[in-house]
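Some notes on the structure that comes next.
One protein chain omitted, others in place.
Order of writing sets the chain letters: A and B. Residues in each chain are counted from 1.
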């Protein structure tokens, strides 16, 4: 009955270590060879698209299965919340689907763990079909290769509330075009309304720093650099706005949903959005809709920010030829185009943005927003570094908040944020 | 580690005296006191179910009605079920509800059977290792669940049960807390009856089934409700284990709504009501057993 304590400890370690090791995702990636016959069952996972686009995807899959007899695609969709947790559990448990809808920041850790197929090796022939910037969107600093097909892009204008502009004595037909205008208008707005109406609802995020022209990372992608003079300048400005209540006092706890709600209820005068939101405004706040002005994203760089979605192929997939074929099928020009016509997003395939759908105005607001966005997308940048993890976002957000509250100077805040992000970056390995 | 033993209430002294005018069992209560009691009861009522009613009211308001108004309008001006129809259009509510029902029912059965058996073993049977077994359940109750979810998933995958409803049920199918509740209920039973059965030659299984179990029906009802609630309400674990949308449970569906229509308070409100109404209905049906269980001293520890 009596076992020595040491023996017990040794046994426990022996039992447990395999468990910890099996979280690894295996042997640093299977082969990147994706040639062979397109056949077999594959699983395709999307991110919160079923609720709105079920018929589209069912049609897409039927078409694929018809084109490649002997294939069967199983479509699974996951809710918005907990998506990273879901992928982590699957990656750690070896149950990642064959084809996965990802964003660049999700691809990076998967690629590092050898779970994402390098398309430069496995499918270089498709590279030319996509916008060069979009194809490069799933490259990871410090690694060679591209780890996901670019899928849809999104960007959008700034919406503003004309009534609130008028009440503050600002010209509702002349929205701010530069950062200086924006800050000046915001201060006017706050002053005239006695601090009741804020212009901005969100604290600056990493893409705001990028848009302001702050260099975010060094060339090699080994360290963050957004604590330079330009970064400090932006944060100092935001602090001024916060003190004057031109930045919503609740910005420190705001989420995209809550700031959208504030814009809808007229507590905040400007809000970034997309063509998608325009439809929502029309439905939910018809009275506001009439007074909504639309203007371009403000940047110091001349390049607007865009969000990139990708489709990744699991490098451990047993049906790599089918998986690659399907990932390409989902993201090819024809299918991106038909998806773009279903919802206000933009294709990442070369030439698609020159389609009349994205260039011809017809007088409606939706079209106007779409045409302007498509035009700006040609030079748009995904400012968020692919290595910028969820933990880093929170670190930056919290340091920025402390600066706005006056608990530390903007310099200190950004120095601390860079230090913390660098540390997290190193630990990502 | 004897929280549960220690706090067992003292035995009721069997003194029978003529009761006085006050207190309990329908005896007369003064009018003033009665009024005061009802006023207090109504005040607490407003606090506890008011928020649910406000949610219900929000869900019944149509798209033209201002839900942010001040002073607030408590009753929808033109009540409509439109928001509920939209919920059903967006997600397959009935399929998800059926999955939730399956998971919750299975959880009720396994918890009732498993914790009754284990609780009986801890309370009544004598064997080497009983203290260790009790300690294992107490420790399990203290483990912070948020930290072990991936390890749980890995285990489940090794068993090949990921993406099955069985995988959803399994980790919580015999809750440590429920085992301890049952143990306590059995401990509170007078021993003498079982002893008589023992003398008559009944074995452990017969004593458990014929004598002990029928006396703790109320506690079983408590465990059943806890188990149903736990399974019906869980979000993160089903999300992690399940991949196939046809197997999703209602809380995951609710999250679709929140993620897709975060700005639409009316729709989210309708979703929450759909999620909560079955539980309230179930509880309303079972409350008699539940409170009887409480009377038996089930939850009191």
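Here is the rule we go by: a contact is a pair of C-beta atoms (placed from the backbone, for glycine too) under 8 Å apart; a residue touches a chain by one contact, two chains touch by 3 or more.
In this text, contacts and distances are computed from a predicted model.
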Hidden subunit of the complex - UniProt protein name among "NADH-quinone oxidoreductase subunit M", "ATP synthase subunit a", "Acyl-CoA dehydrogenase family protein" or "Sugar ABC transporter permease": "Sugar ABC transporter permease"
Contacting the left-out chain in the complete assembly, out of A:51, A:76, A:92 or A:148: A:92
Candidates B:55, B:162 or B:243 - the one touching the absent chain: B:55
Contact footprint on chain B, counting only the chain that is left out: 3-4, 6-10, 12-13, 15, 17, 19-20, 22-26, 29, 34, 37-38, 40-41, 44-45, 47-49, 51-52, 54-55, 58, 68-72, 113-115, 117-118, 120-122, 124-127, 130, 133, 136-137, 139-140, 142-144, 146-152, 155, 170-174, 176, 179, 191-192, 194-195, 198, 203-205, 208, 225, 229, 232-235, 251, 254-255, 258, 265, 268-269, 272, 275-276, 279-280, 283-284, 287-288, 291, 294-301
Chain A residues that touch the omitted chain in the full complex: 12-13, 16-17, 19-21, 23-25, 84-85, 87-88, 91-92, 106, 109-110, 112-113, 115, 249-250, 252-253, 255, 262, 265, 267, 389-391, 393-394, 397-399, 401-402, 405, 407, 424, 427-429
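Simple rule for what comes next: only the chains that are shown with their structure count from here on.
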Distance between the centres, which are taken as Cα means, of chain B and chain A, whole angstrom: 39
List of chain B residues in touch with chain A within their complex: 63, 68, 90-91, 149-151, 153-154, 157, 162-163, 235-236, 239-240, 243-245, 252, 255-260, 262-264
Chain A to chain B touching residues, read off their complex: 19, 22-23, 43, 45, 48, 50-52, 74-82, 85-86, 88-90, 92-95, 97, 257, 260-261, 264-265, 280, 283-284
